[in-house]
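Only one protein chain is missing; all other protein chains are in place.
Labels run A and B following the written order; every chain starts at residue 1.
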Amino acid sequence: MTTHGLVLLGILFSSFFTGLVIFFLREDNHRLRVWLNLLGAGLKLILVAALLWGIHQGYHYQLSFDFLPGLPFSLGADANSVLFVTLSSFLWFWTTLYAVGYLEDSPHRSRFFGFFSLCVTATTGIALSANLVTFLVFYELLTVSTYPLVVHRGTPQAMRGGKIYLAYTLAGGAVLLLAVAWFHSLAGPVPFKERGVVQTLIAARPNELRVLFFLFILGIGVKAAIVPLHGWLPRAMVAPAPVSALLHAVAVVKAGAFGIMRVVYDVYGVENAAKLGLMQPLALAATVTIVYGSTLALFQDELKKRLAFSTVSQVSYIVLGVAILGPISTIGGLVHLVHQGIMKITLFFCAGNYAETVGIHRVSEMNGVGRRMPWTTAAFSVAALGMIGVPLLAGAVTKQYLKLGAEQAGAPWVGWVLAASSLLNAAYFLPILWRAWIKEPPARWPVEHHFGRWETHWMLLLPPLVTAALVVWAGIFAESSFSPLAWVKLIAAREFAP
Amino acid sequence: MPHADPPIYLLAGAALFVIGFYSLLIQPHPLRRIMALNIMGSGVFLVFIALANRTPGPVADPVPHAMVLTGIVVSVCATGLALALTNRFGEVLDEKAPPAESPASGKTPPEAAENHR
Partner (left out) sequence: MTASWPIVALILAPLLAAAAAFALPRHGRQAALLANLVAAAALALLARQIVTGGLQTHDIGGWAAPLGIGLRADGFALLMLVVTMIIAAAVSLYALRYFLFSHDPEAAHRERYFWPLFLFLWSALHALFLSADIFNLYVTLELLGFAAVALVALAGGREALAAAMRYLWVSLAASLFYLMGVALVYGQCATVDLPLLATRASPVPTLWVALALMTVGLLAKAALFPMHFWLPPAHASAPAPVSALLSALVVKGPFYILLRLWFEAFPVVMTPVIAQALGALGAAAILWGSVSALLQPRLKLLVASSTVAQLGYLFLLFPMVTARPDSFLAWSGGLLFLGAHACAKTAMFLAAGNILHAAGHDRIKDLDGVTHALPISAFAFGLVGLSLAGLPPSGGFAGKWLLLSTALAQGQWWWVLVILVGGLLAAAYVMRVLTHAFARVPEPTPCEAIPPIMEWTALAMAILPGGLGLLAHAPTEWLRLGAPILLKGSGL
């Protein structure tokens, strides 16, 4: 363990310890709780910035100890981790702010924010894991820490949704445990490498590796909401909006996608996976998910459910990018990790704002809401347009790279899938925008909360504006060296270098 | 003792053991069960002693004798505990009205209801 390893621990503990302390705070201790939350989030951001700078300077970050003989628990920061950890830390900060505003006057806030912090710790741990076992540990921790968030409201529907969530994720976890233990018995405690270590095993046990891959995808695919393992996601929408935002953009679903990426790139290695013929089935599963998710989204009237199915569809863009062999599609997939995150979180923030401020939950209730809440709806529009793939916004960059990469890899059918998906996206987002801006608002909104001179509480308004601005920036400044795209290009270069 | 004797004490011990165990299984009354356990114990002790006799030379092996002595002491304690518990259980049963079986436990042995003093 080098001193540099401490930074990694620091990043993990910044949310872990604040979470622990928050659990024990008395319910009415608002100030302290808010300060602790923001302190933890801020500290994490600073440490992540330090990490970024360090990697830029060429330092190595590594931390490892044996927790069982021959079983190391190991953290590390490679290019992929840094991408994910930056995304999650940044978005966590804004989600925390949003959650504080959203849950004002709600019961059990200490419990909520305690688990909230644990959830982010788990996500960060997933990002910083340097081998499969560590990944598994944090993966299961994520399940455990998100359950209380999903059932926070305590209503019968919440409990039901939580039960389904737990059933899916624990089952997925059991499958993953099997896969990791099996892989471990074949290959030992291998750390993630950018080349993959399966090379030597291919000759000897190709079929076992294929079954293993299937198990990995099955186990991780639950969180990544690959059809047909996605069933928990729409039901988990009973959670409060900050939780949905977190789950979809930052934590659970992203962790699943990240995990699949790790398995393909850093456990198997992209060429080995291709050699074993694993990429086509994965691409197929991703395609099915993309189309299915987009189609079902059309039929949802409840806004959050529509967004949920949209997530199911969009996350598989990442999986698709990973599954098509070639550096350009890799870039497309990985950058979508970031882009989908910021777009989706904006959408959920806005959905939460609508629910909190004027009490609407359904698309059919959204007539004219643009006049009542222009800023929120503007942010919503930017993000929605980005999802559709409108040029100059984040989503377009993704689609462009995915299409190019598919053509290069000789799979032009992907282009058709992407086009169809964009059409479907337009079909379920554009009507919302039209309703919100063009149609006449009703005489009275179901609920009326006034927050002073702004259209809603500033803590609810600021986060979506920030993230919407990011969507624009990621699109316009994509080709500059300060965009997510630039970092992703670096990762792809390393993965595919000879 | 000549070693060519049929192992009658061994067999007797085993038989006592089996008879005792069988009685334990089928007899409902606690006092009889206690007796059954004592018989089982005697069976085991008899086996020990018979084995002690099978050493070469005129002097029997003292180790099994020591074990039997210990066993007897343990057995007496066991019997004492069992008797005390039976007594107490009988008292408790008498305190309550004649059974409606308690639904919560559901696992009370049916023969407990037939206990007599």
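The rule we apply is simple: a contact is a pair of C-beta atoms (placed from the backbone, for glycine too) under 8 Å apart; a residue touches a chain by one contact, two chains touch by 3 or more.
Not measured: the values here are computed from a predicted model.
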Absent-chain contact - pick from B:L11, B:I26 or B:L85: B:L85
Can you work out which residue in A:L25, A:M159 or A:V291 touches the chain that's missing from view? A:M159
Touching the unshown chain, chain B contributes residues 17, 20-21, 24, 30, 33, 37, 40-41, 43-44, 47-48, 51, 54, 61-64, 66-67, 70-71, 74, 77-78, 81-82, 85-86, 88-89, 92-93, 96, 102, 104-105, 107-109, 112
Considering the whole complex rather than only what is displayed, give the residues of chain A touching the chain that is not shown. 66-69, 71, 73, 111, 136-137, 140-141, 143-144, 148, 151-156, 158-159, 162-163, 166, 170-171, 173-174, 177-178, 181-182, 184-185
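The rule is simple: only the chains that are shown with their structure count from here on.
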Where the centres are mean C-alpha positions, what is the separation of chain A from chain B, in Å? 67
